[in-house]
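Yeah, one chain of the complex is gone here, protein chain that is, but the others are all in their spots.
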Amino acid sequence: MGATFGRNIRMTIFGESHGKGIGLVLDGLPPGTPIEEGFIKEEMARRAPGKNLMSTQRKETDAFIIESGVFEGKATGTPLCVLIPNSDQHSRDYSILKYQMRPGHADYAGRVKYKGYNDYRGGGHFSGRLTAPLVFTGAVAKTVLAAKGITVGAHIARIGKVKDELFDPLGESIDRLQKLRNHILPVLDESKGPLMEAEVLKAREDGDSVGGVVEVMAVGMPPGLGDPFFDSVESRLAHVLFSVPAVKGVEFGAGFAIAGMRGTEANDPMKFDCNQVRTTKNNNGGITGGITNGMPVLFRVAIKPTPSISRSQQTVDLASGKNVMLEIKGRHDPCIVPRAVPVIEAVTAWTLLDLLLE
Amino acid sequence: MGATFGRNIRMTIFGESHGKGIGLVLDGLPPGTPIEEGFIKEEMARRAPGKNLMSTQRKETDAFIIESGVFEGKATGTPLCVLIPNSDQHSRDYSILKYQMRPGHADYAGRVKYKGYNDYRGGGHFSGRLTAPLVFTGAVAKTVLAAKGITVGAHIARIGKVKDELFDPLGESIDRLQKLRNHILPVLDESKGPLMEAEVLKAREDGDSVGGVVEVMAVGMPPGLGDPFFDSVESRLAHVLFSVPAVKGVEFGAGFAIAGMRGTEANDPMKFDCNQVRTTKNNNGGITGGITNGMPVLFRVAIKPTPSISRSQQTVDLASGKNVMLEIKGRHDPCIVPRAVPVIEAVTAWTLLDLLLE
Amino acid sequence: MGATFGRNIRMTIFGESHGKGIGLVLDGLPPGTPIEEGFIKEEMARRAPGKNLMSTQRKETDAFIIESGVFEGKATGTPLCVLIPNSDQHSRDYSILKYQMRPGHADYAGRVKYKGYNDYRGGGHFSGRLTAPLVFTGAVAKTVLAAKGITVGAHIARIGKVKDELFDPLGESIDRLQKLRNHILPVLDESKGPLMEAEVLKAREDGDSVGGVVEVMAVGMPPGLGDPFFDSVESRLAHVLFSVPAVKGVEFGAGFAIAGMRGTEANDPMKFDCNQVRTTKNNNGGITGGITNGMPVLFRVAIKPTPSISRSQQTVDLASGKNVMLEIKGRHDPCIVPRAVPVIEAVTAWTLLDLLLE
Partner (left out) sequence: MGATFGRNIRMTIFGESHGKGIGLVLDGLPPGTPIEEGFIKEEMARRAPGKNLMSTQRKETDAFIIESGVFEGKATGTPLCVLIPNSDQHSRDYSILKYQMRPGHADYAGRVKYKGYNDYRGGGHFSGRLTAPLVFTGAVAKTVLAAKGITVGAHIARIGKVKDELFDPLGESIDRLQKLRNHILPVLDESKGPLMEAEVLKAREDGDSVGGVVEVMAVGMPPGLGDPFFDSVESRLAHVLFSVPAVKGVEFGAGFAIAGMRGTEANDPMKFDCNQVRTTKNNNGGITGGITNGMPVLFRVAIKPTPSISRSQQTVDLASGKNVMLEIKGRHDPCIVPRAVPVIEAVTAWTLLDLLLE
């Protein structure tokens, strides 16, 4: 029952890794919203696998078919359905996984929940492939946000042991945020890109994987959006961010570091700046009381190492009732972080647009 | 529009710090649920202020009146309304705050959102006082969970510079989890309690405040609860956790540290243990693919220093359009973390019960 | 789980007939909405019992206490809670009803649903008294609608055998719609009032009750509101109308009579009228494709006779497992229709405002 989310722009996703295809339905898009297929394809390509040795060698073009909701290049306002057919499945790779549960994966939890009826091939509905529909929606949302002067950008703040510098919490330029899109390993300190790549390739060589952190900034959000309590901006963003597979942590502004601060340090002093109210720090990540305060929205997301690794791992075999050692065959991402960047951006853009439409 | 949340147990909260009172409506409680007023009062008392120098001196008994939904000591199954009248307001303390925006508070964001119509006295609806209704619901939920063998416990993992040890991720005993309830500063390493208290009292002396981290564990949760994507257990927990004022970060299992791990380290190997499937580590915090896997649910929450401090701070005066220095009068918590513990436990218990009722 | 409804203005109701009180929480009111207590009291008085022999002699003033969400006479935009304390309960009247199920009432269905834990006194949460909170919300909504040129009016189209004439489907004057509020038996053909009153009093004399039909018109609704399919205006209105106790039918425009028409007769021809698009008939009741078309919104609601009658009735005794004859003591309305008029208007006004806020 978790297929649908959003208050003003409701997205429903569907599909399995090795079924006919995956896709989405978007409800609530303002009629006349431009659907820029070229830009959407670019965004989808940023997430698509098979581009280099840092990602799985599964070749998925992520070509999409708009089934409904678009007429003469614009959203009609009625539900927009998109299909993304599966093409390069190797179903035989996964047959052993019907009973042998991959550590760190949803296999066991999903099997209990779905009583063994779920499609276990390639992770089924739990596959990271299901993030492709999110990127479609994010691309549409970014188009609308851009027209309102809002830009969402992200960089890789960490892969394994390598850390990038962080965003200036008071705001980055639109230009810098947009240029990050052009890199497979978007970083602020360009010297860190090759180091991160080395970290990923070394893990790949070892039959292992690495995790990382993505940092996101949205500039241009007006103050006064969001709600106290159960629909705080943090609540809504965290809700969708934690729905992205492999995310294990979300922190806004100073995040966990704020726990070690005193109020004098943590509070963001306020001042008039060309008649606008701004703060001189941004430890709150642009959100106070659950509501945007006009400063850049800023947060970081922790992403775990891809659980699919080829190294031998201890696990259970539910058919035999015995403990076994499992080596996962197939094609895997040694690091999901670069492909997660456009996904994290996408759910952010979707949520910010959802807030703006109130 | 953020007053109501929950899928199977829907809570609606209302009230302002300096209005007649605050309260809640609970819809969806199973008929016959015991409403143990004694236990509820104990839980409310854990959150109530005025007990010692670590909290605000505002004396609120948080006495509650059950208006509906309880008959002969049991939940009827129809909506349960609870009123918590306000008693010890000092409204004059706050009058200057109509136009002078407190840094780190919701004042400015709320003023923009509500166009100046919101009740600014004592933070109004944004007041931490609004967490009292959450504790009521948490207490009811804990009673139901206990009958199903599920226990939620929490300790203060950090205040300012002082860190406690962390929970054993493979599980703590029910007894240890429950005993934590008896302490104003619940810690695992008892030597840390006095150090944390000193940290708080020093901040108080300085007219300042400190933040911290709360760690939560729920043992006894069965596997198979939750949903992939938009209703993952992490999504639902993070949603309510980020609705608690002052929370700026949430991380599950190994959390942000997982970003620096490799898959071999991060993955939780699985084995049969007395016919039950268990993992030998718990870096996933009991949740994989958004669904419980039978291991303890484990997470940490970052809490910012109370933004209300008596030290002079730079801010804006919306009446004069000028930058001013503000000293916040009134009675404040030098550290909200100890009082946040029962609140964090409460929203956790509520959410876990919500999951169990599916 | 049916206590909360509404997309943009969410109302939560609570309470039982013989508990401490009843009430509501309104979330989503635009900040600054005037809360006109005088007008609200007038509306509540229209619904209140005890005014004459046509209603129950239970004396309930329906005095209300605003607990939150109003500051200096205006809605703050945060949740508005209203308490309506119970005052004139005679709990002893109902004790026999714990096991003897009143025909036509929710007693048996509710007992099964709530497993015997519900408060059976006076119908508990199923009591018609729970419609008082609806009238509060309706009064607030009417104030907002009036400022936008929208008026909701209703008359009694039928009581028992006596039928009033019907509204002109092309629209009534605001003045005529508003004046209907001033009558206990609002009718278009004034000669029908005394006949209806006689019908009610005769039923009362016989220890019996009568049903009726209420017809509602809203003028001034702009075209283009509502949604196709699952959130059609008819769906949303019918949803709340069927939540009013005793409603057994809802029909829009020509309603059931349209089933006997041909398309040439049923279709509403369109024309320009002072640059506005209007129809020359209104068989669709102002709604086509689930969306308002700018014509008056028009519908009728069938209300069953009060099931509480003093005449002896056959029913079951769940304690003895035997069939018994039951005479319901206590104070009952011989006809609920007059008191239902302001309730039906109220849920209509609430829903129309909910639509307008999209």
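Order as written gives the chain letters A, B and C; numbering starts at 1 within each chain.
In this section, contacts are C-beta pairs under 8 Å (C-beta built on N, C-alpha and C of every residue); 3 or more make two chains touch, one makes a residue touch a chain.
Quick caveat: nothing in here was measured; it's all calculated off a predicted structure.
Counting contacts over the entire complex, the absent chain touches A, C. Only one residue in the set C:34, C:50, C:85 or C:103 touches the chain that does not appear here, and it is C:103.
Screening C:27, C:43, C:234 or C:345 against the full complex identifies C:234 as the residue touching the chain left out. For subunit A, the residues in touch with the chain missing from this view are 1-4, 8, 10, 12-16, 19-23, 25, 27-28, 31-32, 65-69, 71, 74-81, 83, 113-119, 124-125. Where subunit C meets the omitted chain, the residues involved are 1-5, 7, 13, 101, 103-110, 112-113, 125-126, 130, 158, 160-161, 203, 206, 208-213, 223-232, 234-236, 238-243, 245, 247-256, 258-272, 275, 277, 279-280, 283-285, 287-294, 300, 302-309, 311, 313-316, 318, 321-323, 358.
In this text, only the chains that are shown with their structure count from here on.
Rounded to a whole number, the gap between the C-alpha centres of subunit A and subunit B is 27 angstrom.
The geometric centre of subunit B is 39 Å away from that of subunit C, both derived from CA atoms. Taking each chain's centre as the mean of its C-alpha atoms, subunit A lies 47 Å from subunit C. Within subunit C, the positions touching two or more other chains are listed as 78.
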